[in-house]
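Every protein chain of the complex appears in place save one, which is left out.
Coming up: chain A.
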Amino acid sequence: MSKRVISLMMVVMLVGMMLAGCASKPEPAAEPAPAAEPAAAEPAAEPAAEPAAEPAAEPKSELVMGMITDTGGLGDQSFNDSAWLGLEEAEKQFGIKRQVLESQSADDYSPNLVSFAEEKTDIIYGVGFLFVEAMKAAADQFPDQKFAIVDSSGLEKPNVAEIVFAENEGSFLVGVIAGLKTETNKIGFIGGMKFPLIEKFEYGFRAGVKAVNPDAEVIVNYADSFDDAAKGKEIALVQHQAGADIIFHAAGGVGAGLIEAAKEEKFWAIGVDQDQSHMAPENVLCSMIKRVDVGVLSVAKSVVDGNFQGGTLLFDSKNNGVGYSDKAGNLTDDLKAAADKYLEAIKAGTFVVPATEAEFNAFEAPSL
């Protein structure tokens, strides 16, 4: 008898703790921004804009925007976080309410989409190209529901906005920086998994290196994972041993291993998606930036303004969707000037940055 009681208690405890672990984020209560509190929280930000934004926000605060992360989840310091930041900005600017569901595995995508759709959320963001199949089904099942997907194109549904980025352009810029900075003429690239999205990073980067330093060799490795940080470190050490003094990654959590290796062996790492210099200010040279937040915010704005449209929305260097950043201040003025020169040329359409192997092989470095 007592065994039964004990077993029951243990099961209750286990389940309880599991639920506690899975609980969604404690929402910052989506304050509708009256009162003194929020004003005190961010007076320095834009005091001038606030009074103007507030009245406009009031009537629209009914809108609810849902976001579903991919398996990386919030806190990936990469595109899930960046998308969430976009919704935070939308919350500030338009007074919408934001909600998030984190996917523990790929099997959660569909149920999460459906549960938001059944709650009549005003728009549902699926963050990551892995959502594509689930999104396709959900968009058919709920034709009146507005959806948005990050990093995927080609669905062509009237109710799905597809936010895509020109990663190759951002990678090109950090490639230019790496090509000029390297002393060993060897540069490393670590990809997550070899598929077209990550190849855009690889070939954009290699083209950037080639444009300024045709003699430099780029060592390419794929980790076949987005979260095996130990393997990332191992790859970085191997590339460093082979002579690479700057290594760029497009591999999510694997990059934590690269940055740790850079810290230990004193070489340069280049971050991805967001500014990653805070992880090792002295060893992160710069970061390739992909402004998922800008994309998410711009779709949010279209929903607020009532002119939401399905189809592909491209964010590239022209609309500041991609670029590079250097919060730690490791770039010299020369390097910045060189990168900016290429940035302007890309914006002006002087040349096209390759995104695939074929385009890379055909790529002729422009003389600027």
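Convention: a residue touches a chain if its C-beta (ideal position, glycine included) is under 8 Å from a C-beta of that chain, and two chains touch if they have at least 3 such contacts; residues count from 1.
Definition applied: contacts and distances are computed from a predicted model.
Think of the chain that is not pictured: of "Xanthine dehydrogenase subunit D", "Polynucleotide kinase-phosphatase", "ABC transporter permease" or "Thioester reductase (TE) domain-containing protein", UniProt labels it "ABC transporter permease". For the chain missing from the display, the contacting residue among A:85, A:101 or A:220 is A:220, taking the whole complex into account. For the chain missing from the display, the contacting residue among A:75, A:158 or A:311 is A:75, taking the whole complex into account. Checked against the full complex, the one of A:113, A:138, A:160 or A:229 touching the unshown chain is A:229. Screening A:89, A:264 or A:340 against the full complex identifies A:264 as the residue touching the chain left out. Among A:256, A:272 or A:292, the one in contact with the hidden chain is A:256. By the touch criterion stated above, the residues of chain A touching the omitted chain are 3, 6-7, 10, 14, 17-18, 20-23, 25, 71-77, 81, 104, 219-222, 224-225, 227-231, 233-235, 237-238, 241-242, 253, 256-257, 260, 263-264, 279-280.
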